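Pasting in a structure now, in structure tokens, and then I'll have a few things to ask.
Chains shown are a subset, placed as in the full complex.
Chain nomenclature is as follows: A, B and C, assigned in order of appearance, with residue numbering initiated at 1 for each chain independently.
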């Protein structure tokens, strides 16, 4: 269904296959999901994306679960079906309960609504909100 | 600059003025920001939005600071300048440090990038991601 | 502030000046707003846009005021500040009352919210909704 084929371990180039193996090792699973198999059509983009994702999603000042929920929020606003599915699954694997999911959705819906109201009203930014 | 005037305590209808007073009381401040003053042109919408916002942003399964960061993420994806300013200020008031802000932005940027890549590649959702 | 200069009657090419004159004649005003003055940097695009806009916004099965409100709704969802300002002004000139504006905004906000919820939930389309 995609605009490029999903590459298997056999059809991917060795550099892409190496990234698949790294994904398997880091995630302790045999499964490599479709996003990586599509990106494998461009091994340098696959490598750069996988490297950067690990840095960005690592524990830091923010908890990895919080990062996953932020990822879901952006993906919802951009209407990215695949991303919503994969990061909702990832958030659950990191401990997102149904209650947390429900509150996340309520916030995302509220934000979308007030974003639209603010756009329609063209509200000027209060001086005190500027850095 | 807006499409409606920002109403003051004097120009707002009594129902809107009552919401202003409730905002002041709940937030323990004298300041009512422009979003509410613009919404005051439609008192029932002002009331409904204020009521719902309090419910949605209250502490629950998610921390109020996490909710503010999710709110920023959605507002960034929707390009709502006012909302980004006001919720970044709110998140700071609730304890968002520069390190947390930096990680939030890195996640938001990464999500925007992979959302675009997934759209371009039209990646099929893996069966295991479906509920 | 734009990426191209706003052309005046003196700096615009004759083909663009002719469109300015047609705008003045059709709208019965001396004022040509900035959108057209920016588009004038590309006279064929100016002409094509003005011609098409007249056809699309003319009275038909839908009332011109309804069309203006639909235009506002799209512009809000796309976050186009100029478009929101200009079409809100146009809708008022065609009879949009504050009550109509308020209801329009409530619908736009509600739609943005449920759009986000549906994206987050990835709801399957009911068979009965398909043509």
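In this section, a contact is a pair of C-beta atoms (placed from the backbone, for glycine too) under 8 Å apart; a residue touches a chain by one contact, two chains touch by 3 or more.
As the structure is a computational prediction, the values presented were derived from the model and not from experiment.
Enquirer: Number of identical chains in the whole complex, 3 of which are shown?
Expert: Full complex: 6 copies of the single sequence.
Note that only the chains that are shown with their structure count from here on.
Enquirer: Measuring from CA centroids, which chain ends up nearest the centre of the complete protein set?
Expert: B
Enquirer: Taking each chain's centre as its mean C-alpha position, how far apart are chain B and chain C in Å?
Expert: 26
Enquirer: Measuring from the mean C-alpha position of chain A to the mean C-alpha position of chain B, what distance in angstrom results?
Expert: 21
Enquirer: Could you list which residues of chain A touch at least two other chains?
Expert: Touching at least two other chains: 76-77, 81, 85, 104, 108, 110-117, 119-122.
Enquirer: Going by the contact rule at the top, pick out the chain A residues touching chain C in the complex.
Expert: Touch list, chain A to chain C: 72, 76-77, 79, 81, 84-85, 104-105, 108-117, 119-122.
Enquirer: Which of the residues in chain B end up touching chain C in this complex?
Expert: 3-4, 41-42, 45, 74, 78-80
Enquirer: If we count contacts the way the header does, which residues on chain B are in touch with chain A in the complex?
Expert: These residues of chain B touch chain A: 1-4, 6, 31, 33-35, 38-39, 45, 49, 52-53, 55-57, 60-62, 66-67, 69-71, 73-78, 80-83, 85-86, 88-89, 97, 99-100, 102-104, 106-108, 110-126, 128-130.
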